[in-house]
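In this view, the complex is presented without one of its protein chains, the others remaining in place.
Coming up: chain A.
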Amino acid sequence: MANKLISEIGLPKSIANIFAARNINTAKEALSLTEFELMELLDVGMADVTSAVAHISAVVSPPYQTALFLMEQRLQNEQFAGHLPTRLKGLDDVLFGGIPFGVLTELVGPAGIGKTQFCLKISLLASLPASYGGLDGHVIYIDVESKFSSRRIIEIGATSFPEIFHKKGMAQEMAGRILVLRPTSLSEFTESLQQIKVLLLQQEVKLLVIDSMAALISGEYDQGAPRQHSLGWHISFVKSLAEFSRIPVVVTNQVRSQSRDEICQHSFQAHKNVETQEGTEKYDSHVVAALGIHWAHSVTIRLVLEAKSGHRYIKVAKSPISPPMAFPFIIASSGIALLDDDGIELRGQEINTIHCQGLDDIINFDGKKMK
């Protein structure tokens, strides 16, 4: 809409010609100028400019929908009312059915906690036939860290849905629906994103997984600021992909340790700052998400995976619809599984912190059990 040509939006011929003569061809160019600048540039009176700008604006403005209409449309057209069930009952309940279509869902947690396991499981779920509660579609899995394991995905499938995977040829069909891309640099990633856009239109793609977003740019910069800018375009692109094809998008994010001088507070909080810092001793197991605050604003749902006192937890840290809940989970041969579906409701800021106490013990412990 923004690149609409001024000559084609039905302005009076005389005005449209003046715009063309001054080389203002698109609505974007015209609207980036103020009305007075336009008056100077086009050399026409105030009244003409105002009506022209009003006309351009009216044409470019997106149409409105009422919220009621949005809801009815969603209930009618989409499987599971626009959610991909994760089969983790507690989590599905608080997320109103699962991972929502059309928005970004982020998984953040320390290495080895189970982010990739989560991604593998939902990829499998999305590719399942509709009769088994899947989305019956293709999955695009962008594997930046080269962690995708097809053997593991078959294992998860065979243990959780033996009736499908023991049918002849079904394992092949299910696994055949998951397309794995392995970009090695940011520019390659950009290229594959553009291909995906075309692919989404042609194929029945029902899920996009990016594992992980942070790996793409970590190493390229060591400070927060330039990193944010290099991702700006990708953020809007992925968001618009999700929205216009109405598919769930799952991205993972790494963690990094928090440097000591990065106390993120508002300036008016400064005086309180001194007390709180003395009170809470910062232990070295405290980490923060690798991609900064700019990124965090653009994800709609953030799930934190953490390790605390010998247990793995999955927390709903940011969500417009869910209460702040935490669920203990394990990684079994059937993939990720919740230990209890009721969860623990957390208060306050604790929902955002990422612990990784005793993570090594858990990983070793799980490893033994799996053998």
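In this text, a contact is a pair of C-beta atoms (placed from the backbone, for glycine too) under 8 Å apart; a residue touches a chain by one contact, two chains touch by 3 or more; residues count from 1.
Here is the rule we go by: contacts and distances are computed from a predicted model.
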Protein name (UniProt record) of the chain left out of view, among "DNA repair protein RAD51 homolog 3", "ADP-ribosylation factor-like protein 6", "Small subunit of DNA polymerase delta" or "Ubiquinone biosynthesis monooxygenase COQ6, mitochondrial": "DNA repair protein RAD51 homolog 3"
Residue in contact with the excluded chain [from A:Leu5, A:Ala20 or A:Met46]: A:Met46
Contacting the left-out chain in the complete assembly, out of A:Leu179, A:Ala296 or A:Ile330: A:Ala296
Chain A residues that touch the omitted chain in the full complex: 1-2, 27-28, 31-32, 34, 39-40, 42-47, 53-54, 56-71, 74, 96, 100, 102-103, 224, 232-233, 235-236, 239-240, 242-243, 261-269, 272, 276, 292-294, 296-300, 302, 317-318, 320-321, 323, 347-352
